[in-house]
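What you see is part of a larger complex, with each chain still in position.
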């Protein structure tokens, strides 16, 4: 059994506050506690494909703890098992370049790869592990908080803070103006940000992808409030929310080959419908990537640091093919395979949903 | 000459952080220093039309200093000189109901009216003053900072802070992801928020209504950065920015009878064009009314308090038809008529524009 001497680390997928805290904790733990060497792989799996790897020492991670982004860069396009050559004019080809990626690992003498990322990143890591026997350890990361294998992921609390702060600001102005304010937050398939920011911000209506909504129910709620003297309302809508049975065709936010149905504009649609149906002026805000940016909250920095520390522990203890995760107050590991089998989505009997209903929130149904 | 015994105050037009600070300072100064009675008029000029007036005492303004919004409510539709009856189904009529408004003032024995608001509110105040001899004192308020008669208006610094904070957050995520981030901020006719938040946030491109832009110039700037190794860029765009000679037809943000051409979606348009022309992934954020909300900054609280104090001083000293304003470090008064004659707009030789150019910002031209 080969001794672990060198650890590789990459950050893949969408940006998420706390990535630098993970990297810092990995470098400290590996270098100080175990005398290992750490290699940073640049721009996620792209760095393996393009041989873009650099050594990380303590000095490299000095001062990065409170910073958003990732010093390693990230990419959510470069899947070594299904790589799309970029290039203007020519037809896109999908190729398996995983052998090339493995060569980079071999060349750099990386004994174990710590893959920090969401569903997509973990899936690729698991393929390397299962198909090629590559020692990998996963660290979960998803702003949407929709991964299993952990109670919560870092980045979510930061996004929640940003979204709630925005809702708080809309609240005062909605009240002064007697308006309906619609705010679109992240969450294409899982509505955790909308749900929790909506509860925290006192949203009157929360629309999540998991519960298709009836615009009529939304307008009824808003009218009932107006009848009771509250001529303003706040609607928090996840970007992936959709009307029951209805169609949703709006300006797309992006061209993304890997995800052609990514939609934008649900906020505009809801605001326009509400204004037309209730006669109350409605405005919308689309927060977008602001939610992924900036300095992580203390909660996320601590969680990310613990994940980084335990990822090295897991690597040294040869828990390959596993992902670290928070369970209650403890960090535990789960097989990556299990963690990514099904996404964590909002359910009607979730305690937070029940609490939101108890304080009067309408979910559009 | 009638002695001043009672002061009326209304807040009109769009919401703006600092309104409560003005109201508080007016009530304190009037009640404590001059033993006057203060009447709050509810929902701007609508309160005069609909006889919605209430006495304001020290206890009513306790604790409101740090709060966004306005305890008096506001309205930007109810012009007594050109009043639009609301009502489903019937044709809209425009009527002059200023006599009704004056009756409310008379009935409540209001000796002088302090009108806190922007261009529209001041214009109406001035009409009351010029046509009907109503003693009025203006307090300037516009989040867009486009009023003359004052170096700066309260609310602007708060909006600037919110916009800059959002840009800061986009910065870290843009850098990690190698993306172009487009952020749309307020400013339909004047680009001060975009200009100053763009400079403060290190925006690479700033697009304002005053300087029609060439999308080609925007893309050139972004490409030059990419060639120099910076594969991300930040574009700050005022909602009223428009391409040189070009047409801009995008999803409207609102139905607003008083302003049918209010546009939204410039951010989406710019992001899509940039992505198509440069091949770099682009995302957008529309901040919307978040910029008008929340607790005012200390700068705005202080300025608003000074305005409120001096508005009462001006009322007592019978500077009717005048508006208070900041000049250097002093508060001075200007005839409302002069202040609203032309808007304050961004000019190419403005020192802030020159500073922005000096640090490398592109204005799309």
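Going by the order they are written in, the chains are A and B; count residues from 1 in each one.
The criterion applied here is as follows: contacts are C-beta pairs under 8 Å (C-beta built on N, C-alpha and C of every residue); 3 or more make two chains touch, one makes a residue touch a chain.
Predicted, not measured: the structure shown is a model, and the values here were computed from it.
This homomeric assembly is drawn with 2 chains in place; in total, the structure file defines 4 copies of the chain.
Keep in mind that, in the parts below, only the chains that are shown with their structure count from here on.
With centres set at the average Cα position, the gap from subunit A to subunit B is 35 Å. The residues of subunit B lying in touch with subunit A in their complex are 14-15, 17, 19, 43, 67-70, 73-75, 88, 162, 165-166, 168-179, 181, 183, 251, 253-256, 264-265, 268, 275, 279, 281-294.
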